[in-house]
Structures are given as structure tokens and as C-alpha cells.
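The complex is shown incomplete by one protein chain, all other protein chains being positioned as in the whole.
Moving on, here comes subunit A:
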Amino acid sequence: MSARVLVGVKRVIDYAVKIRVKPDHTGVVTDGVKHSMNPFCEIAVEEAVKLKEKKFVKEVVAVSCGPQQVQETIRTALAMGADRGIHVEVSGKDYETLGPLQVSKILAALAKKEQADLIILGKQAIDDDCNQTGQMTAALLDWPQGTFASEVNIEADMLKVVREVDGGLETIKIKLPAVVTADLRLNTPRYATLPNIMKAKKKKIANVKPADLGVDMSSRLEVLKNIEEADAGGAVQTNTEGLSSLVMEQTLRPVKSGSAPSPIQTRPM
């Protein structure tokens, strides 16, 4: 198999950091705050590297959109085993309004340009919890999608994806090229080894601008206000009669502005 995989990685505020809303309520404080790779993106990178080790995939390309700092995130992906990186330069106002619509357009354009056979993304980012980019990318490319994947296997030119859905597990078979989004239990991301960190330094990161890809970066959304969780005035309640317990857990989380940490096992200390 000689597939090329595009993996999207997002630089987000580290899951362990306590989020603070800016005094002017226009957003959250990001200056001087620890950032790292979105945990679901780590799982996506790990899956891509695993597929390469199983020889289903010949090249793993890590992509990130944002300012200069996202290169750190791409380098982390390279240290985990990605072969090369693409940094899509987005800064200033465009970066503030960057969302799934623009990213999915960028990924679709890159997939065509790089002739990718598979796109693996995290199911959602822990800062905006959108859970849209994978689905939008697949729609723009008119590719099949296997979202919330907890298991991925390549069978000839098909992908067998086990999906975590409300009722349990659903297994689907989709044709390549396709988009897969990684869920928590897909794998356990590896620690970068020191030799791989050294090798990562030599791997190439190409720079690209959204304009070069013909992507319109304008946003259709306007953020009106960000407020602290405590001021949000109570939880969003839904009538949970008749729904499975899994759904109950998901919907009884209170509405939070800023980051809502995903249900990943929290580390002590």
C-alpha cells in the first residue's frame, strides 16, 4: 500500500491549564499560557504513524494552521514519526476567527495538492469542542468519513472503521480516499524518543499561505462575548428520558465559555 496520509494537528491551550477569560470578555488569555498539541490530534498522529509502521501508508504529512508558534506542534508530530510538515500561515485577525470552515477548506485544498489518500484528524479540539472539521472536510472533498473512530483497519482499498456512537459501537466500511476522525480509545499516543526528536529537526516543514490554496479566510461567525463558567447562570438541561446513559453523560455538562476539557483521564500533580 502506498497511501499518503494528511494529519491535522492543532495547537491548543494545554488541557491542564486553568482557563481565564480576558477582562474585556473578547476571549481567553493565551499570552504566556502553556500550549500543546490537542490530545485528539496526538491520537490521530499516533494512528497515522502506526499505519505507516504496518506498511499500509508510505508517508505521513502533518499539517497545522496558525502563526509561527504552530511549528512547535508540527515538530512534535514529526518527533512522533510524521515524515514532513506543512505550516499554513494564518495570523492576526484571520487567526482569531479561524474555525472549522476555513480549516476544512484548507485541508481539502491540501489533500488535492498533496494527492492524499487519507486524512486523519482528532474528533474535536479541546478549546472550541466544535467536532466539525473532519465532517466538513469530507463533505468538501466528497469523500466518505469515519468519525469517532476507536479502531481503523485497512482492507485492500477499503477502510474498516469502528465508530463510538451513542448506542454503542458501529462498524462501517468506507472506500479510500476518506476522512477519519480519532476518538479517545483509538490508541495511546507514544512518547517521542530522543533519537526521533533529533531526527525531527532535520525533517522539512513547508510554508504555505491560505491565498496560495485559493481559500477564503473570512468568517461567518462573530463572537459576541466570553464569560467565566461561574457567571454562565446554570447548566443546560435536556430531557434525558429514553436516551442511553452515554448520551446523558455528554449532555449534562454545563455550558462553558472558553475551553471545556474533554473526558480524558486527568493526570495527578
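Please note the rule applied: a residue touches a chain if its C-beta (ideal position, glycine included) is under 8 Å from a C-beta of that chain, and two chains touch if they have at least 3 such contacts; residues count from 1.
Throughout what follows, contacts and distances are computed from a predicted model.
Trainee: Tell me the UniProt name of the left-out chain, picking from "Short-chain specific acyl-CoA dehydrogenase, mitochondrial", "Elongator complex protein 4", "BnaA04g26060D protein" or "Metaxin-2".
Mentor: "Short-chain specific acyl-CoA dehydrogenase, mitochondrial"
Trainee: Just to verify: which one of A:A156, A:L194 or A:L224 makes contact with the chain not shown?
Mentor: A:L194
Trainee: Tell me where the left-out chain touches subunit A, residue by residue.
Mentor: Its contact residues with the unshown chain are 72, 75-76, 79, 191-195, 197-198, 200-201, 267-269.
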